[in-house]
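Please read through the structure below; I'll follow up with questions.
The other protein chains are all here in position, but one chain of the complex has been omitted.
Here is subunit A:
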Amino acid sequence: MKLKEKMVGKVEQKLLEMIRMDVAEHYPTVSAFYLEGGHFDPRYSATEFSIDSMVKVLNVANNAILEHKKKLKVVLGVLIDDLGLQCGSESCDISASPAMTTDSQGLAPLPDELEAILSDYSIVKRDRLVLQGERNCKNRGIQSLRKIIAQDLASFPQLSLATSNGVTKIIFENSKGVDIVLAESKDKDIWTAKCPLIMAQHYKDTYQKALKMNPQAGVFHIMDFSEMDDFHKVVNGTEVALGLFLQDESLGDNIVKISNIFLSDFDMEDYSINTQTSTLAEACEA
């Protein structure tokens, strides 16, 4: 079926412009774009943000494919908020509803509202939709951190350990010199992941999945929609991903770029974008 251009708003236009610039800058190297929306908590019905961001992602994907055809690759994804999370130093832990049903990968099913939206777009190949859960990212994040700590910490000058009142913290110092707590422990065998670590693992996993699906690509641009409430954890997660987790990857000549798009709670056409790349951080724009 022939694709038709979708009507888009301000934020989609901005993303299409960013995609246009990436393609123009890197062609003939193939650029792969991972577009993520629809973030939802399976304990509740899909929110306005979840639905709106899913539609925006699909409209951007549709128009980008129409415009650039084989010059780019598009991967679509949804991150599931399946932690049942209460944030904080004590309780960044799992208290998910026991009633939550999951699939064979331990992921909650997409809400009907999102399934209905996805079925409206011919670009969506449902079996190629990347579904990831924060619970999985949390566990894998701790594993990744353990591997790094097991190595010589001196080779990671941005990492440090600090102990106060019996709590040990693993701290990442970002490019601006600000400390980001990645994990905490009262007992060195049990580490509790903090939100930036969970997000950093998500970006690492996303890069690996996008690479596996598009081994011919040389530029990977992750664009994910988040709610404004999650600004700090998402932006810090991006810093950690690019400054730590994707440093030990064999990126080779590949470039990884992450754009966090935050939609206003009060006007879905109002947004803020934070973009950082594996080579340097760019400014936040709105």
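One rule holds for everything that comes next: a residue touches a chain if its C-beta (ideal position, glycine included) is under 8 Å from a C-beta of that chain, and two chains touch if they have at least 3 such contacts; residues count from 1.
As a convention for this text, contacts and distances are computed from a predicted model.
Taking the options "cysteine desulfurase", "4Fe-4S ferredoxin-type domain-containing protein", "Cytochrome c oxidase subunit 3" or "Carbon-monoxide dehydrogenase small subunit" in turn, only "cysteine desulfurase" matches the UniProt protein name of the chain that is not displayed.
Only one residue from A:E5, A:D229 or A:E269 touches the chain missing from this view: A:D229. Note on the undisplayed chain: of the listed residues A:C195, A:L242 or A:I273, the one touching it is A:C195. For subunit A, the list of residues touching the undisplayed chain reads 41, 44, 47, 85-91, 179-181, 194-196, 227, 229-230, 232-233, 236, 265-266.
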